[in-house]
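Only one protein chain is missing from this complex, and each of the others stays in its spot.
Lettered A, B and C in written order, each chain numbered from 1.
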Amino acid sequence: MRDPLGRRRLRLGMVGGGQGALIGAIHRLACRMDGHYELVAGCFASTPERSRSSADAIGVSAERAYGSFAEMAEQERCRHDGIDVVVIVTSNDLHFPVAKAFVEAGIHVLCDKPMTMSVAEARELAAQVERSGVVFVLTHNYTSYPMVRAARALVADGRLGVLRVVQAEYPQDWLSTPLESAGQKQALWRTDPARSGPGGAVADIGTHAMNLATFVTGLRLEAVAADVHTFVDGRRLDDNVHVLLRFGSGVRGMLWASQVAPGTTNGIRLRVFGDAAGLEWAQENADRLYLNPLGQARQILERGRASGPAADRLSRVPPGCPEGFVEGFANLYDDAAELIWAKIEGRAPDSDAALLPTVQDGLEGMKFVEAVIASGRNGSYWTGLDR
Amino acid sequence: MRDPLGRRRLRLGMVGGGQGALIGAIHRLACRMDGHYELVAGCFASTPERSRSSADAIGVSAERAYGSFAEMAEQERCRHDGIDVVVIVTSNDLHFPVAKAFVEAGIHVLCDKPMTMSVAEARELAAQVERSGVVFVLTHNYTSYPMVRAARALVADGRLGVLRVVQAEYPQDWLSTPLESAGQKQALWRTDPARSGPGGAVADIGTHAMNLATFVTGLRLEAVAADVHTFVDGRRLDDNVHVLLRFGSGVRGMLWASQVAPGTTNGIRLRVFGDAAGLEWAQENADRLYLNPLGQARQILERGRASGPAADRLSRVPPGCPEGFVEGFANLYDDAAELIWAKIEGRAPDSDAALLPTVQDGLEGMKFVEAVIASGRNGSYWTGLDR
Amino acid sequence: MRDPLGRRRLRLGMVGGGQGALIGAIHRLACRMDGHYELVAGCFASTPERSRSSADAIGVSAERAYGSFAEMAEQERCRHDGIDVVVIVTSNDLHFPVAKAFVEAGIHVLCDKPMTMSVAEARELAAQVERSGVVFVLTHNYTSYPMVRAARALVADGRLGVLRVVQAEYPQDWLSTPLESAGQKQALWRTDPARSGPGGAVADIGTHAMNLATFVTGLRLEAVAADVHTFVDGRRLDDNVHVLLRFGSGVRGMLWASQVAPGTTNGIRLRVFGDAAGLEWAQENADRLYLNPLGQARQILERGRASGPAADRLSRVPPGCPEGFVEGFANLYDDAAELIWAKIEGRAPDSDAALLPTVQDGLEGMKFVEAVIASGRNGSYWTGLDR
Partner (left out) sequence: MRDPLGRRRLRLGMVGGGQGALIGAIHRLACRMDGHYELVAGCFASTPERSRSSADAIGVSAERAYGSFAEMAEQERCRHDGIDVVVIVTSNDLHFPVAKAFVEAGIHVLCDKPMTMSVAEARELAAQVERSGVVFVLTHNYTSYPMVRAARALVADGRLGVLRVVQAEYPQDWLSTPLESAGQKQALWRTDPARSGPGGAVADIGTHAMNLATFVTGLRLEAVAADVHTFVDGRRLDDNVHVLLRFGSGVRGMLWASQVAPGTTNGIRLRVFGDAAGLEWAQENADRLYLNPLGQARQILERGRASGPAADRLSRVPPGCPEGFVEGFANLYDDAAELIWAKIEGRAPDSDAALLPTVQDGLEGMKFVEAVIASGRNGSYWTGLDR
């Protein structure tokens, strides 16, 4: 799917991501990379004026800069050149209503995580998506790194043997101080229960780590026992969670997500151990995967070199030329384009593209968030995701 | 204390550590390094013949090769050239009776960990040691690495600010297969409850990780919530534990100890995070310590270079010339010699030497083992170390 | 310059880079990333048919797919919507004639390295560019990595003190076997003197390492003593060069470029030592820079974290989210757009954008190639770049 192949570009709309927003800009970089998308419409802010101002800076025409996502869904549905797909990069509280509106309009959806504010919303959205038949992709971008795909393939091929232990972590340090008190925009909404939902670190980054662990292992997370804590005085959501994990097939593990760990930046990292080998991947060293067969020399698999077809498929530049975060996101856009074209063309999509996180993954993520918080409130007792 | 300084060598006896034993040989290397000890007696096996055979290979005279530790304690107590100090490197079940016998004989003791088979034994031994006035050192050797001392000093000096999170781990892979079924000597006793006690991985290596965490932070571990598991079929003790930690002052943490994690070897590693900085040390890269002040460049502190006096004191060779495991053990012997000489000479010991793990640390270790196992048996409930 | 800012996209033409070409595809990724360029014309092959076939796959209209670069320069010069800038990604032999044609047409030029086939050609081109006033950028892409800019700033700010030693290297392994005999396209032209010029590894990658060294240090390379060798039987150009370096101000150094070093991939790496500190950067770990002040802790500077304004200016995503090769190239395109817009708008460009490699750097590169080869042929005698 890397090359446009003579197809027209998919018409993309964006909700959220106006001026000053971090993740919106990254999405714009990523969707441009391979030339499959053209950003043509957006609801970049909650008033028409501010939305148009962002549209102008971004290069979207004023007429398709909306102040209301509902209006955008409606108008774009009616245009002959309406958007094919919308990407939702708002604060968490809007994911659900916005997604619903666009799914209802028959428009494909890329949605940021955590998917909703609750399991109940997630179930409702999942049901709606299934009824509608639109493509729904949750932007768990880390699963689109080439060496994460390689890790998944190694597990699936049995190279680790019978799985036993999973160690996942995602430490950051940017909330080590009460940034929200200083009015920092990202910190403000991410520590506000009304906009972020019931989970702080657990929802914002814990869901990424949990998703990565289940993606690579192919296991389902069944239960958690969690210690949920807020270290920064006055903060209204957790900023550190320690979680014991029980997966299917008797696999055990741990997950640590923190926003108050000085010296860590974006330290999402996964280790998986079976009875035949262990593997390790860390996002800050994204192009390498460590595979350690029991009793043998450790192996460093590099993207593009002994990395296997699942990784090579997502590789743009030669080995030794680092790819990273933007490319990971672009891979997600690339595979999403394949899913959308397959839908448009009435055919089955490429099976690797079909690995993209779905609305069901979003539901599992919300179950994780609620189970962790419930366990934390109840003496860390084991809490099933399907309680 | 590095140089013998004209003092005679301390006369050292050993219980355990006969032919084929791993840790006994390491103790002999370590005690020889700085020339403060001479190994002159031993109960290397449970029969006089086998004990003498080991003594011969080791270079200890036949007359001081005992087949019974009780006889050894008694005879050495009576000799005018009797041993000053005994090191106990037996299986865990013998630590307590052997230590008791030598303490009773007024002989100083270095004892391997875990200190006893139970908290009850540990309390009894602690009381006896305190009454007797002998020097008792528990061989938590990792606390004698120079950069661990440097880490402790950084925390004590407030360089990390107010502590928040502690992540400790100790993965190995040597028990990934049922080695004990194949008759491997180390595996046999370490997986046998009668010789190892109630804990497997938690006692053998978990206590090291727990001790390291409390040593560096100066915190007391107050409670644990644990998932205790045995992955290898037929094994009679745990081979993997996941533990949530609560320390004094509201510090939270995690500990993972595993003997079934392929690709790890002796991966004891500690990360500590405060509100001002984080630090990280891993034994396999022992001469370096990572200090990460919030928002600033990461720093790599190397032994002998910006490592501070607590580390420099234990440094034998210049920076860039790696020191490691044997030197760490030798530092423990070195500091123990200072404690013993101080006792003999009736003076206060060097304050850094006095940081060596004591019988009280052994008691805390046993509380940890019992609390982890109790928590694991009771749905991972939070279990106080002083329940 | 990251955001399009309401300006139209610059119209870009490409010479070379047709189907199967590696570097052309990378340029297309890079130029798309920030939305400043639109690829609208190309001479992708030497016949109109093949050029149109590539144009079709790439998404360029057939009418602007040329079979001759001369025709392309002429036609594009005459169109009211003719290209603003051309990028030359052909084999080395065409760099000079193509560049000349477009400079003559008053079209700005981005040109791959080595700039020409000889110093004589390079001098002629440099003179022509200076007369014409067009923007000419040589695609030494490694100088556009954020942490390379940070390294340059540290040196310029005196943080290393008086410079002494420069160690540069660029090992690869892709030509360890006679790939050209197997007909591999990249290997074929890169080992063919008629298409690559007099230098093999020295020209293809040695010039990158030499340029990086002079860019970061601000020094001029004055003389070389070189051992130039071809290891693979039958190969017609060097595949390994070892070079002693003498820079201005008495600085000494070494440079190693190799295409036959198994296990290396794209290992361009620079170390610079002054009397106050040393620094180190390696492309395969592009987001980090090691700064080692004499006698103090080593420092790891990360992009976006203590990396300084020169790096931050070129940073797209937060620290901990790796940027890499494509972003480095995109930075070059970004800064080139600023140079071109400044020229169009009749103003001075941003001073950091003006750091881009120029036609003069291309001339220095050719002097380096010829001096290394001359030295290699003459017993490794010291050979001045301005002999």
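Quick note on the criterion: a contact is a pair of C-beta atoms (placed from the backbone, for glycine too) under 8 Å apart; a residue touches a chain by one contact, two chains touch by 3 or more.
All figures in this text were calculated on a predicted structure; none of them were measured in a lab.
**Student:** Out of C:254, C:282 or C:355, point to the residue that touches the absent chain in the complete complex.
**Tutor:** Among C:254, C:282 or C:355, only C:254 touches the chain that is not shown.
**Student:** Which listed residue, B:32, B:50, B:77 or B:123, touches the chain dropped from view?
**Tutor:** B:32
**Student:** Of the residues listed, C:16, C:274, C:318 or C:362, which one is in contact with the missing chain?
**Tutor:** Only one listed residue reaches the unshown chain, and that is C:274.
**Student:** Among A:20, A:295 or A:309, which one is in touch with the chain left out?
**Tutor:** A:295
**Student:** For chain C, which residues touch the unseen chain?
**Tutor:** Residues 160, 164-165, 167, 169, 173, 176-177, 225, 227, 229, 231, 240, 242, 244, 246, 252-254, 256, 258, 260-264, 271, 273-280, 290-295, 298, 379-382 of chain C touch the chain absent from view.
**Student:** In the full complex, which residues of chain B touch the absent chain?
**Tutor:** With respect to the unshown chain, the touching residues of chain B are 3-6, 22, 25-26, 28-29, 32-35, 56-59, 172, 264-267, 283-287, 302, 304-305, 316-327.
**Student:** So that we can see where the missing chain sits, which residues of chain A does it touch?
**Tutor:** That gives, for chain A, the contact residues 291, 295-302, 305-306.
Rule of thumb we're sticking to: only the chains that are shown with their structure count from here on.
**Student:** Among all chains, whose Cα centre is located farthest from the one for chain C?
**Tutor:** Farthest by centroid: B.
**Student:** So how far apart, in whole Å, are chain B and chain C when each is placed at the average of its C-alpha atoms?
**Tutor:** For chain B versus chain C, the centre distance works out to 56 Å.
**Student:** For chain A, write out the residues touching at least two other chains, lowest number first.
**Tutor:** Those would be 264.
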